[in-house]
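Here the complex is missing a single protein chain, while all its other protein chains stay put.
Now for subunit A:
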Amino acid sequence: MLFLNDTRFRAAFYQFVAISAVLLAAWVMYRTASANLARQDIATGFGFLSRQAGIAISETSIAYGPTDTVARAILVGLINTIKVSFLAALFGTIIGVFVGIGRLSANPLLSRLMLAYVEVLRNVPLLLYLFLWYFLIILVFPPVRQAIQLFPGFFLSNSGLAVPSLEWHSGFELVLSALGLGIAAALVVRSVARRRRIASGQANAGWIVALILLILPVLAVWASGQVSLSWSAPEAGRFRLTGGLQIRPEFVALLVGLMLNLSASVAEIVRAGIQAVSKGQWEAAQALGLPRSRTLRLVVLPQALRVIVPPLTNTYLSVFKNSSLAIAIGYPDLVMVSNTIMNQTGQAMETIAIFMGIYLGLSVLISLFMNWYNARVALKTR
């Protein structure tokens, strides 16, 4: 009876029982599922990943053809998911910050307008917005054979926007590494210059040096004559425009939908964050003679970030997960590609396990990154 009366022992015991129960349930489920699948002669295992995929994917950021493996098709889907989520998070955050600040404006027209923006966007399910944007694009713009030419080489139609693009024949990796080198050098110079400026209290020409270092390697590679590239402009084929870069309506509708949805959440988070900074900070900055814009940028926003970052993590996670709504409007994201594969191979359990695993893994990575950033901006107590 001695142990049972010990609260610490009891707490540990309950946790042990709880974890065992969860593990037991998972084990029983796994066993039952595999036994059932085996009894019904349903194929299992991950061997199908190395089979030929045999499907075409319209939007690919890496080289892919129908003869590539199923695993590569899934990778193409994953890259599409990451591409649209990243861009939506980036632009959505920028818009959201401005809208959030606008919400607090002293100008009643601006602040009401921003309020309406936020409410309209966050009170309607995202899926409906996706349909709205998609059907707006494909119904408002003309079919591709009657595409509107915005400028020479820029065509707008309900098959998306076609723009001229650069085509690399050689030296792409060279330019890329030169650019990387330039950025690294510029960052080092900038941080040295900054340390000197703080130590000496005097401005220096560090940023000019950094700028030169940034572009110098690229120019050097260029001058060496190892790079060759050409313009590829969209041209009217029999049915559609060929060549150039095609930005498809499915991608645009999804990007716009996710971005605007995210911007409304970010706006509210930013507004709350700014309001969480005490009024005294504004007044103190004013007393020192700082104008309003610099007060916001130098005094208020850095403090507001501490409040903003944790909820921001949630919105980034949700934009990543919401990107799976792509399937409704025909953008080939991870889920859509997996679904097609699931149907062709019939291996639903494995395919779902793969994409759930990928979503889980990447969500955890986003959380970890945001936690690291949160720790960086957190109030340092000494």
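Methods note: a contact is a pair of C-beta atoms (placed from the backbone, for glycine too) under 8 Å apart; a residue touches a chain by one contact, two chains touch by 3 or more; residues count from 1.
Note that contacts and distances are computed from a predicted model.
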Undisplayed chain, where the name is taken from the UniProt record, one of "Sigma-70 family RNA polymerase sigma factor", "tRNA N6-adenosine threonylcarbamoyltransferase", "General L-amino acid transport system substrate-binding protein" or "Cbb3-type cytochrome c oxidase subunit I"
"General L-amino acid transport system substrate-binding protein"
Residue touching the undisplayed chain, where the options are A:V319, A:M342 or A:L362:
A:M342
Touching the hidden chain, out of A:I55, A:V192 or A:L290, is A:I55
Given A:T7, A:Q40, A:Q202 or A:S293, the correct residue touching the omitted chain is A:Q40
Touching residues (missing chain, whole complex) on subunit A:
14, 17-18, 21, 24-25, 28-29, 32, 35-37, 39-43, 54-58, 66, 131, 134-135, 138-139, 142-144, 158-159, 237-240, 242, 249-250, 327-330, 332, 336, 339-340, 342-348
